[in-house]
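Below: one structure, written as structure tokens.
The other protein chains are all here in position, but one chain of the complex has been omitted.
What follows is subunit A.
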């Protein structure tokens, strides 16, 4: 069973969102998503400074078998990306919710957070896909 931490928000495109409570968030892909992809070998990070709307393609995670887009789960401006992943993309597999984070956004509108899925709701979504 995949790990779905209760303190995070989720998107149905399999990103997790950590709300820092100051109008910024950290985003990565879920344990379920990394398990489906298999061993990651390359992460194309979003560009710092780019302004994203919810649902925008903003990066790519590539495993040995396939490439998969990363979507912005919420609107905002990219202000930090995880360059550790340039040399160690496998961190997304081994530690998807901590060392394997992908990018940070300055939110356009903090109230958008309300539209994201709770851990329970995301857990149900994953269970229904299995």
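In the analysis below, a contact is a pair of C-beta atoms (placed from the backbone, for glycine too) under 8 Å apart; a residue touches a chain by one contact, two chains touch by 3 or more; residues count from 1.
Keep this in mind: contacts and distances are computed from a predicted model.
S.K.: So which of "ABC transporter ATP-binding protein", "Aminomethyltransferase", "Alpha-L-glutamate ligase-like protein" or "Spore germination protein" is the UniProt name of the chain that got left out?
M.R.: "Aminomethyltransferase"
S.K.: List every residue of subunit A that touches the chain not included in the displayed model.
M.R.: That gives, for subunit A, the contact residues 38-39, 41-42, 44, 60, 62, 64-67.
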